[in-house]
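Missing here: one protein chain of the complex. Every other protein chain is in place.
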Amino acid sequence: MEIAQHNESLLAAHQRAFNYIAGETDQTEAILNKLAAFQVAIPSWALGTGGTRFGRFPAGGEPRNLEEKIEDIGLLHKLNQSSGAISLHIPWDIPSNPANIRALAAEHGIRFDAMNSNTFQDQPGQALSYKFGSLQHVNKAIRQQAIDHNIEVIKHGIELGSDSLTVWLSDGSCFPGQLNFRQAFQHTLEGLQEIYKALPDNWKVFVEYKAFEPNFYSTTVGDWGQSLLYAGKLGPKAYTLVDLGHHLPNANIEQIVALLLMEGKLGGFHFNDSKYGDDDLTVGSIKPYQLFLIFNELVEGMDARGMNHAKDLGWMIDASHNVKDPLEDLLQSVEAIMLTYAQALLVDRKKLAAAQLNNDVVTAQEVLQQAFRTDVRALVAEARLRAGGSLNPLGYFRAAKVRAQLIKKRGLKTVATGL
Amino acid sequence: MEIAQHNESLLAAHQRAFNYIAGETDQTEAILNKLAAFQVAIPSWALGTGGTRFGRFPAGGEPRNLEEKIEDIGLLHKLNQSSGAISLHIPWDIPSNPANIRALAAEHGIRFDAMNSNTFQDQPGQALSYKFGSLQHVNKAIRQQAIDHNIEVIKHGIELGSDSLTVWLSDGSCFPGQLNFRQAFQHTLEGLQEIYKALPDNWKVFVEYKAFEPNFYSTTVGDWGQSLLYAGKLGPKAYTLVDLGHHLPNANIEQIVALLLMEGKLGGFHFNDSKYGDDDLTVGSIKPYQLFLIFNELVEGMDARGMNHAKDLGWMIDASHNVKDPLEDLLQSVEAIMLTYAQALLVDRKKLAAAQLNNDVVTAQEVLQQAFRTDVRALVAEARLRAGGSLNPLGYFRAAKVRAQLIKKRGLKTVATGL
Amino acid sequence: MEIAQHNESLLAAHQRAFNYIAGETDQTEAILNKLAAFQVAIPSWALGTGGTRFGRFPAGGEPRNLEEKIEDIGLLHKLNQSSGAISLHIPWDIPSNPANIRALAAEHGIRFDAMNSNTFQDQPGQALSYKFGSLQHVNKAIRQQAIDHNIEVIKHGIELGSDSLTVWLSDGSCFPGQLNFRQAFQHTLEGLQEIYKALPDNWKVFVEYKAFEPNFYSTTVGDWGQSLLYAGKLGPKAYTLVDLGHHLPNANIEQIVALLLMEGKLGGFHFNDSKYGDDDLTVGSIKPYQLFLIFNELVEGMDARGMNHAKDLGWMIDASHNVKDPLEDLLQSVEAIMLTYAQALLVDRKKLAAAQLNNDVVTAQEVLQQAFRTDVRALVAEARLRAGGSLNPLGYFRAAKVRAQLIKKRGLKTVATGL
Partner (left out) sequence: MEIAQHNESLLAAHQRAFNYIAGETDQTEAILNKLAAFQVAIPSWALGTGGTRFGRFPAGGEPRNLEEKIEDIGLLHKLNQSSGAISLHIPWDIPSNPANIRALAAEHGIRFDAMNSNTFQDQPGQALSYKFGSLQHVNKAIRQQAIDHNIEVIKHGIELGSDSLTVWLSDGSCFPGQLNFRQAFQHTLEGLQEIYKALPDNWKVFVEYKAFEPNFYSTTVGDWGQSLLYAGKLGPKAYTLVDLGHHLPNANIEQIVALLLMEGKLGGFHFNDSKYGDDDLTVGSIKPYQLFLIFNELVEGMDARGMNHAKDLGWMIDASHNVKDPLEDLLQSVEAIMLTYAQALLVDRKKLAAAQLNNDVVTAQEVLQQAFRTDVRALVAEARLRAGGSLNPLGYFRAAKVRAQLIKKRGLKTVATGL
């Protein structure tokens, strides 16, 4: 089945909805253009079934190699026209032939977003173990191994045309006394400085933070304050990366985002949703209003600094798919992001600023809620339609029986690398 | 300015929005009828400026007595046609002439919802102190005083035509060792049994629970499990009352609601919103999707038991208004409740049930999100319009300069009783 | 090296400490007797290195089969004389020859504590998948498979001389809409009822609850209130099991324990410690005072009901050992439990009760703190010494190079079954 054909059956209802919403705002075209430009990177490890320490229940048809991962993302992008980037994970995705991989990605309209290093697991044949950390480790040889790995990742990224490195360290401790916090910080900083030196001039490095897990007492890059300390000491190419699930309960993430933007140190995002911890659920499935408030700060803060929404921050999904088809889940996540971005673009900024100046809390709340309560599904669908995508990506995915085809082609028992 | 006059200026836009949404569902009339029937009680203590232990910043024009409180709610109800009930607090609102008060309320179309007792504060002239609890107290005389007070509250309620009593106990402890938990439970149970005996046959008693505050180590009715234990031991007229802000971080309130409905022991609700604790913020201002999920369970669970949405549970707002005009805040809260109720009514229950039967998690999520993403503002506005209310209650309140008039009439320094 | 020999070098210092503390209380002998009687079961899955979804860093010398697991626990028990029980997990520990296993355990002075079923993972060759739950499942055949498995576990337990079954269900949902909460509860209840029927008369079934993980939106036995509902509907042989890590942030676990005891429905404990979630850290390593407060309620509540501390509740460790030698960790956990139990026995209950009666919060706190601040290490060591154990189990374990021997015997790459 062709996308166009599937669209046809949906067109009348879409047109009704679009006409209504387009008639209610004079910014329709501007918003459609911004939506079209906005691309969310898909992490290579999110294409397979995820799991927990208690178990994993794989589906089937998972990509067996990097080429198939790119094909999967190519399909997502063909449907939603908003997934034109991939974020690779080394060593899970070392390209045997970078030129071929670049060509394949280009065919699918996909660019290479941030590269991800892995010093939180031991790989078969690895000389030294990360059991007690990597860059923080008391053993210099292990720190060096972790530094070398990150530099290796940069090299792979250069070959593929990426221009950023995300460093997520699980380093930390499980018990009081295990770590000298200060020394762990200093070791980590020194390691990051070595990695920073290996960055090409046009590259950025993102220092990701996380409150807890897999270490359950302390984490050495544990919150935005720590990440910002590292990024500040590293230099202008270093930024903080915000993963929505990496906070303590009740944290005001949107305020963190606003302050990082203010400091010129926000680098990018890992989108997901959560109720308890780093649950890695589908974006927007638990706290959609929080996501809206974050986008509201992003739009306001990036505009205030003259930043390009689509290019000046790294946007990436980082979720785990334990009970859903990973591709369907990713379609839902991207949809949630685009809807929320559209709502944030609809916020009446002048009215909001005026309300803030008058301490008119009621009106300030109304302005945000008016945008959030607006049904923008037709705007996002129209942007997709104009770009050649599907009016209903999930509907198409089901109607075209994509998963069944993938299982037929790749088998039922395939296991994609990743979590 | 008349409401009708104000509506006129908004009518064209409303009609456009309503026509669109009415065209998208075949349940419009059914939903409008349910919305019209749904009334949210306003607590008498929410009409004045709230505060925290750090301070209070009163506005002005607050109601100086019960009559003025009823007038305020009358105004809200005139505007939104959804606030036709008042929940009184004794001793703050003891009516000097119940018959007159009843007549005044009737004039405004307001009935008397649950009565609230107060054994968490000492009143001037009170014989014995509640410093160390009321129904849980080690001193029998103090327990009796609290029992007597609750029975007194029932009597006031009977005179006014109420038919339920809400018992919120702040009883608990601030330090380990302070309390024998078992004894505190038994004392509280015995007290509630005495109060239960004084309930008229057609009355209900709601046992409210709260995780913490004002006691900071333990609370003697601390969670739904404890409340249900009490309610079960008391008998068929006793129910659990759920206040949205009275839970530990990350609690799944919608599941609690579903289980209480299953047990036939859900009595009613205190609506508010919160980010950290019992913040008592405007309903729907922080976690609107959680509110939707709760209403989704309410609609499903009440329908499954053949319950009447409008009559078989107690619906009440319980919020504090520290930085907003209390009346404006209440209008926002009621609006959020009505919108969420409308969205819950829109859920495609057949499709949801089918998805659940197939473990089609993706579709189940879609069904809920489709309803939540629908812009139902015009439905709620239409229900108000048909009932003679305002298309935009908040807009009218501002345009008619209601607060200025109240200040002029009542003064700037008035202080309503309550928190 | 013999234990006695190792003890000799520690005897002088021990005697000094013991003499001092024994001189300060007239209950020394009574406490020593209670300590000697108190045995903590070791779960069979805790003898290997644990891990997280991000990775696992095995040590070496892990037990390769049930026989070796019993040997490991035998060693622990020989050292601390307080680990004379094992809690098995089916299917990880199905005994090929129950009689031999019983004899081996008896040799080591070990009895069989609660049996644990597993319906949270799919085993190789399993007919139907637990991906979407087990007892809660919409598919009757899957529910039946889970019921049958539990009955099978009971049979294994009977053969070994166990007399209780712990049912931990990971059943729940990851996304709003996935589950009909009410139906999930009913299915689960029906399944438990079938299992209950298969219980021998002298058996108990423990219904364990958990707030979240591996499901991240709802859990079908999610808190003590739900567990108590199930246990109440099941009958007198059903009890609630409390795992310290299975609560929402800030929960008052000691109050829950007191109320469950009051209701006669507390069945047993899974000990561990945590800072963030179900971190499964060494008992007493993060919040030792909370553990003390729990034991304080246990001692008080069990005494009030005339219960036998050692026999009338199930005591078990449930921790994961990601960065420590599992046997060393277990020695630390048992030590923490024994110390805390000793402190709870030291509480001056008359003085506490009098303070509570007087609302003398300061003295009540003092009474608890006096006990907690007392150094009881020599009491616990003396109890071990008298029973023939080691004055310093951890010191002996290191001095005798136990782990090196186990690695030599079993190999470096062994992997114990479990988490």
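A, B and C are the chain letters, set down in written order, and residue numbers restart from 1 in every chain.
The criterion applied here is as follows: a residue touches a chain if its C-beta (ideal position, glycine included) is under 8 Å from a C-beta of that chain, and two chains touch if they have at least 3 such contacts.
On a predicted model such as this, the values are computed, not experimentally measured, just so you know.
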| item | value |
| --- | --- |
| Sole contact to the chain not displayed, among C:H156, C:K275, C:H309 or C:R384 | C:K275 |
| Per the touch definition above, residue among A:G23, A:G161 or A:G225 touching the missing chain | A:G225 |
| Residue touching the undisplayed chain, where the options are B:G60, B:G232, B:G277 or B:G395 | B:G277 |
| Hidden partner chain, residues of subunit C it touches | 16-17, 20, 23-24, 249-250, 252, 275-276, 282, 284-290, 323-325, 328-329, 332, 339, 359, 361-362, 365-366, 369, 372-375, 377, 394 |
| Residues of subunit A (touch criterion as defined above) contacting the omitted chain | 131-132, 138, 173-183, 185-186, 211-212, 217-218, 222-226, 228-229, 248-252, 254-255, 258-259, 261-263, 289, 293, 296-297, 300-301, 304, 352-353, 355-357, 359, 361, 364-365, 367-368 |
| Chain not shown, touching residues in subunit B | 50-55, 57, 120-122, 129-132, 170, 173-176, 178, 211-214, 216-217, 249, 274-277, 279-282, 285-286, 322-324, 419 |
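Note that only the chains that are shown with their structure count from here on.
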| item | value |
| --- | --- |
| Magnitude of the superposing rotation for subunit A and subunit C (Cα, nearest 5°) | 180 |
| Whole-Å separation of chain centres (CA-atom averages), subunit A against subunit C | 39 |
| Distance between the centres, which are taken as Cα means, of subunit C and subunit B, whole angstrom | 42 |
| Junction residues of subunit C, two or more chains touched | 131-132, 173-176, 178, 211-212, 217, 249 |
